[in-house]
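One structure coming up, written as structure tokens, with questions to follow.
One protein chain is absent from this view; the other protein chains keep their places.
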Amino acid sequence: MRISKGALLVVIAFTAPLIVELRTVLAWVNVELTVLESAVLGIGLIGVLLVWALWPQSQNNATESAETE
Amino acid sequence: MSQTADEKARSETPEHDREIGHDEFDPIGTLTLIGIYFLILVFLWFFMYFVEFLGNDPTVVGGTLVFAATGERLR
Amino acid sequence: MNIHTYEKLWLVAAMVLIVGFIATITYGSVALGITMVGDQQETVEPTELNDERFSDPRVAQVGENEYEAYVTAQMFSFQPDPIEVPEDSEVTFYVTSRDVIHSFSLVGTNVNTMVIPGEVAEMTVEFDEPEEYGVVCNEYCGPNHHNMEGMVHVVPEEEFDLTELDAEAPDEVETGDDIDVTATVENRLLDPLETTVALEIGNETFSEDVTIDGGETYETTFAIDSTQLGEGDHDWAVTVGDHTDSSTVTVVDELEDDADGETNENTDEDADGDENGTEDETGTDATENDASGGDDE
């Protein structure tokens, strides 16, 4: 776990407005997404977040961060 | 979310790592965050006024303020 | 009182933001001429809107490409509906309410005002292209609020006129008498109107070419021999440009001596939507008055 469960939940919640409005922003650059596509995109994004959060940190990285502390 | 060295894994943060007094506390993080907010506000304001609002023609025109400023009704 | 440098910085930024907002709005008002609905208009009596503007809500021409639209809002409709104006015109709306607070809002535009009984909202608007705008009431005004809607039609120059047509004829005539069909044509434009007044009755058509000056009313009567039509019901229609007024006349052998005020009028279905609203209002009033008068006698 890179972040606490609570923080993860909140981060996932933060993606909601991004996903909702991403479609509008993309429409300005003429990328039209359907509802389904943006939903899939959203689920994908959340999946990436979960993987990022749950992936065990490499030993190297952990020591590095320990040093900077 | 960027991967910087000081972003470290902490599933459980201890209540108090240290005591930070008034003089040693520089809220640089707050400044960063609120600076971003400021930029968003400025961008959105211009977007709302000049794109959404003025692009939403027709608009009510030809009024007293203009009359006072220019002496004639704008056409 | 010590304030952190960063917070001072933010204080300055916040002030810049606020002043910037006010400056933008002022720019819109002064440079772009965007005007707020204000207090330019005198107050009116909402329950008796009988001044020349609101007794007959309509569009009037006041100058070249300049029009005024007198609009009333009441539960749960707007008058006139639709409001028809030409393209490339400057239209000043005068909107008031007969009962509660409404709004008059052109969907998809910045034309939007509250409509408050006793007050007249004045808004000057420039219309370019022909377009149809929906009008909503966006202030809650009663249980049917959601059904209150209207239209503003911005029509091509050549399709636009401000002709008012009213044709009248008796309901019944006796064989042998003339049927007098009287057509009243009002040209509410400033320019003269060249047109043809045509009456169609039975299989026959009578017509007259006329030129009506701006703001003038022209009245003409067609006298038709009822014998030629024969006994029975005959539909008639008077046409001027796109406007039609029609009804039915019955030719009878002998006229019964009974003037029934109520059946006399309003059998005509108005084909012209433009007139529908105003006609209805005044028409019903008139019949009600007639009816009550008859009761008294």
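Every chain is named by a letter (A, B and C) in the order it is written, and numbering of its residues begins at 1.
Keep in mind that, in the parts below, a contact is a pair of C-beta atoms (placed from the backbone, for glycine too) under 8 Å apart; a residue touches a chain by one contact, two chains touch by 3 or more.
Everything below uses one rule, namely that contacts and distances are computed from a predicted model.
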{"item": "From \"Cation:proton antiporter\", \"NADH-quinone oxidoreductase subunit M\", \"Methylaspartate mutase subunit S\" or \"Cytochrome c oxidase subunit I\", the hidden chain's UniProt protein name", "value": "\"Cytochrome c oxidase subunit I\""}
{"item": "Displayed chains contacting the withheld chain", "value": "A, B, C"}
{"item": "Chain not shown: contacting residue from C:N65, C:N112 or C:T250", "value": "C:N112"}
{"item": "Absent chain, residues of subunit B that touch it", "value": "4, 6-7, 10, 13-22, 25, 27-30, 32-34, 37, 40-41, 44-45, 48-49, 52-53, 56, 59-60, 63-65"}
{"item": "Contact footprint on subunit C, counting only the chain that is left out", "value": "1-4, 6-7, 10-11, 14-15, 17-18, 21-22, 24-25, 28-29, 34-39, 41-48, 75, 95, 99-101, 103, 105, 107-122, 132-134, 136-147, 149-151"}
{"item": "Hidden partner chain, residues of subunit A it touches", "value": "3-7, 9-10, 13, 16-17, 20-21, 23-24, 27, 32, 35, 68-69"}
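Definition applied: only the chains that are shown with their structure count from here on.
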{"item": "Whole-Å gap between the CA centroids of subunit A and subunit C", "value": "57"}
{"item": "Interface residues, subunit B side, partner subunit C - complex", "value": "26-28, 30-31, 34, 38, 41-42, 45, 49, 53-54, 56-66, 69, 73-75"}
{"item": "Partner subunit B, residues of subunit C touching it in the complex", "value": "4, 6-7, 9-10, 13, 17, 20-21, 24, 28-30, 32-38, 40, 90, 106, 108-111, 113, 123-128"}
